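Mind having a look at this structure? Questions to follow.
Here the complex is missing a single protein chain, while all its other protein chains stay put.
Labels run A and B following the written order; every chain starts at residue 1.
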Amino acid sequence: MSAIAAKPGANAGAFQPVPSVIAIVLAIILVVVAYFLGSAGILAGGAMLVLQTLCLIILGAALIAFGVHFVPVGGAPAAMGQAPGIATGVAMLATGAGLAGLFGGAWAAELGLGVALASGAIGGALMMAITCLMVNISYVFGMGIPAASGKVLKDPITGDLQAAYKSQGTEGHGLPFISYVGGVIGGLFGGLGGTLIYIELLNFYNVGLPALGFVGAEGINMLAVGLAGIFAIGMFLVIAVLSAYNITGTIEGPHDPKFKRFPRAIVAAILASAVCGLVAMLVVALF
Amino acid sequence: MQEIIIGIGVTALAGALAAIAGAAEDTESNIGSQGDPNSQVQLAPQMGYTHRIYNKAVSGEPPAYTLWVTLACGVAWAFLMLGVNAILAIVFGTVLATFVQGVYATTAYLGRTASLSKFGQPVFIDVIKSVTTVTMAHAFVAIITTVTVCYLMMTVIGHPFALPLLGIVWGLALGAAGSATGNPYYGKERQYQNQKFGAGVPISASGNIVRYAEAGQRSSIDNGFFTAKFGGPASGLCFGLIVFFELWRTILFEDYLAGWGAVIAGAVIIIIFMIIDRYVEVWGRKNYGPYTVEASA
Partner (left out) sequence: MSVKIEASHDGIPHNKVMVIGAVISLVSLYIAILGTTLGVDYLAFFGGIAAIGALIWGNSTIKKLCSYGIGTGVPSAGMLAFGSGVIALLFASTLSGISIWIVPVAALILGLVVGLFLGWISNSVLNMKIPVMTRSLAELAAVGSLALMGLGAVATGFVGFMDIATFDFLGVTVYNASYLGAGIIAVSFMLGAIALQHPFNACLGPGEKQDRTNMLAIECGFLSMIVMAVISFAFVSLIAAWISLIVAVIGWGVSYVKYVALSKRDAASWLDAKPFSDSEE
């Protein structure tokens, strides 16, 4: 479902320098506030833990925002073979891949940070790899349509010519190889960022909850898993929807000119995650 | 060793259940006409094409299925806390989720069609009566299999997440996989069966969906048999492979290299799928040929 834009600006995709700088300054201010809350003892665990948690949450959100731009989404026209990409919404497809990655990352959480992050990234990439393959099988074997892009003359990776394989009256269809690779990379970054946010919050809550009066390490861990899980999912959705706003609907993949808009989304994600991350950490604040 | 055998057994079961879920999900969303292809069903009356298709405008498939599966998981959990047997708890949860799904479907159809009154599109009560129960039945199958997969993951395989959180994760993945694989097949092949096979729908044909079938004006019930021929099994294969490989690579290889074995196994699987995709793409180009002959290569 898409709407006709009220004001299609001539450079709707342009980077906005002044608001972006303001956004980054605000984010830095929030990080400093967190540092002081940590050193004042309001947030348990000490200033360094608080600083590390918030900074890594911001990094995770930036990775998610970057990854969303790789995923090829065609929206409603793709469902009729009129546009290349996957026929689902950007935010939901990216969130689906990211959460599948988070599943794998959360499972490997007790094995260490590096393994968990890698497992989350691979989980997200695996889901996108299988989904994109089945999309192409659906187009080629179910509908008799080869994959073709409408934005480039040649596929950047394989060098295949695109224009001749595009049916008349359409903008392209299916998933050319560059879009497939873009989808896998998007799932990789999404799973990586989501798992990073989850693990940082999990460690923070495991330290912060006992200070509030909860007892029993195993019970606390289960509560922390529940809290960190719902926060990670909520933040993932916020970042994915903001990135979808940046893309304004459909994108063919990394070769699409719209892809160059990603710095805007990263700045947006930095400030959004700074706000949400600080509030999330304040849940276990001691008053 | 015993652990791995049980783990592999449950993985195989989960993969099979997930395949059924994917097939049922795609069939259900096509019978009810949900998601991106539904934009054509909404557009048709505005272009003058009145129809008897079930206009189920309940967001897209990923968020909708996340809701049904999560709420079934939550209600199942509540019944488990009350001491009810696990299978019965899952059934109760699914029944309530299916009821909610049916209500949302009917209100969506009534709402959208009533708002299209300007174009003369009538509300067909017999379409509501006949199609709603069919979509609910397919949704029941999709939801109960996914909730069972989540339950197995939580109890037997030992994932740390609670049941409703697993419900969000796998409900969203189910909706995304089924939507991605099945939407173009329904949107292009069934809705625009009157267009030439083997090419995308030209933009000039928007709104001119297929409204008649062998015996007169058709409703969307027959999308069921149509989806079952290709779109449903393809979606089932997609979701089943996702669940199966996600569990398989972890259970078999997690003990090697302190967890990195599962990561490497996953990377190998991704590369294999990439090669298969490249093969499919090249096969399509070679066998179908270009639409227009290039003047110069």
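As a working rule, a contact is a pair of C-beta atoms (placed from the backbone, for glycine too) under 8 Å apart; a residue touches a chain by one contact, two chains touch by 3 or more.
Keep in mind that this is a model prediction, so the values were computed, not measured.
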Option from A:49, A:78 or A:91 whose C-beta touches the chain left out: A:91
Residue of A:120, A:146 or A:229 touching the missing chain in the full complex: A:229
Given that one chain is not shown, which residue among B:54, B:124, B:170 or B:291 touches it? B:124
Where the missing chain touches subunit B, by residue: 39, 42-43, 46, 48-52, 57-60, 63-64, 66-67, 70-71, 73-75, 77-79, 81-82, 96, 100, 103-104, 107-108, 110-126, 161-165, 167-168, 203, 206-207, 216-217
By the contact criterion defined above, which parts of subunit A meet the unshown chain? Give residue numbers in ascending order. 1-7, 9, 12-14, 16, 19-20, 22-23, 76, 89-92, 212-214, 216, 219-220, 222-223, 226-227, 229-231, 233-238, 241-242, 244-246, 248-249, 264-265, 267-268, 271-272, 275-276, 279-280, 282-285, 287
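In the analysis below, only the chains that are shown with their structure count from here on.
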Round to the nearest whole Å and give the separation of the Cα centres of subunit A and subunit B. 22
Subunit A residues within the subunit B interface of the complex: 1-2, 75-82, 86-89, 92-93, 95-97, 99-100, 102-104, 106-109, 111-112, 115, 118-119, 122-123, 125-127, 129-147, 158, 160-161, 164-170, 172-177, 180-181, 184, 222, 225-226, 229-230, 233
Sort out for me which residues of subunit B touch subunit A in the complex. 35-40, 57, 60-63, 159-162, 165-166, 168-170, 172-173, 175-177, 179-189, 191-192, 197-206, 230-231, 234-235, 237-238, 241-242, 245-246, 249-250, 254, 258-260, 262-263, 266-267, 269-270, 273-274, 276-278, 280-281, 283-285, 288, 290-294, 297
